[in-house]
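Submitted below is the structure of interest, expressed as structure tokens.
With one protein chain removed, the remaining protein chains of the complex are shown where they sit.
On to chain A.
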Amino acid sequence: MTIKQIKGYTILAVQLEPVEGKPKGATHYLFVKKHITKNQPESKTRSLFVVNLPVGASFNSMKRLLNNIALGAHVESFDACEYYDPDDIINYDLDINLSKLSNPDFGEEELPSSRNAPVGCGIVTFLDKDGMNLALSSIKKMVMSSSSSSKLPTWSLLPEGETGSARYLEKSSEGNVRLDSKELAKSVHIAMQDFEKREHEVQEELNTMRQTVDEDGFTVVVGAHRKTKSGVMGSLKTQDDLEHDDRYIKKMKKKEKKDFYRFQIRERKKQEVNDLLRKFKEDQERVRVMREKRKFNPY
């Protein structure tokens, strides 16, 4: 592999430890660059952004690797987001907050479980900026100088105690892990209190709305059962909306008499014949399609 960089990322190839008799030690590729965000401009950052992490990448495994490459760069912390989706259903490109969506007024703003890095990526934070620079430059140097014959740094996947029966006997499936009821009760209690606080704030806001008189001298009328602001706003259905409402249309239609005028009867009859014919034509079409698919061959 001669390519060294891709879109500003330095490509660091690492050798995975071979596992007995199974696919011979494969090569894994990490993509590294400086971690820059709005809050952390280049001048301030002391983190590296690593793409394509191997399974079970942890603080220890990252530290071990960096110690190999750049001695002296001290890692402070490591955050990662691993792909983990039992039903292959989660869209990792999106951040979905069902709390906020289900109630825009007092849903939680920040979910505790929201991700700190894009899927499959990790952020290595060093003790200081120099450490980060040292690590990055060492990586770059190593990558640039490497040839096909040179030895790649090794990445040790999970240690012995974290694989196989040890891993899967200890770690039972999610549906069977006992939650500590006391702790659970505590956290539920806190969350409920938060919720009540948020609910209360919205209530307050609503009260102020009720009392404020706007420039034209109007006040918003708030019913006793209205709980939220958007609930109040949402209730103002215009005539336009009503015309699209099926239930409203049905109600209006029911009031009309249908066989009063002669033209109504005539039209209805015409409609019936047309329906009959349309169905007939449709059936013909269907049979034609079936014929093409040889649906009429009984053998």
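Just so it is clear, a contact is a pair of C-beta atoms (placed from the backbone, for glycine too) under 8 Å apart; a residue touches a chain by one contact, two chains touch by 3 or more; residues count from 1.
As a working rule, contacts and distances are computed from a predicted model.
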{"item": "The complex's invisible chain, by UniProt name, from \"Mediator of RNA polymerase II transcription subunit 18\", \"U3 small nucleolar RNA-associated protein 22\", \"rRNA processing protein\" or \"Large ribosomal subunit protein mL53\"", "value": "\"U3 small nucleolar RNA-associated protein 22\""}
{"item": "Of A:Leu71, A:Leu127, A:Ala185 or A:Val221, the one touching the omitted chain in the full complex", "value": "A:Ala185"}
{"item": "Residues belonging to chain A that touch the chain removed from view", "value": "1-3, 6-7, 9, 11, 16-19, 21-23, 25-29, 31, 49, 51-52, 54-56, 82-94, 96-99, 101-104, 106-108, 111, 113, 118-121, 157-158, 160, 163-169, 171-179, 181, 184-185, 188, 191-192, 195, 199, 227-228, 273-274, 276-277, 279-280, 283-284, 286-287, 290-291, 293, 295-299"}
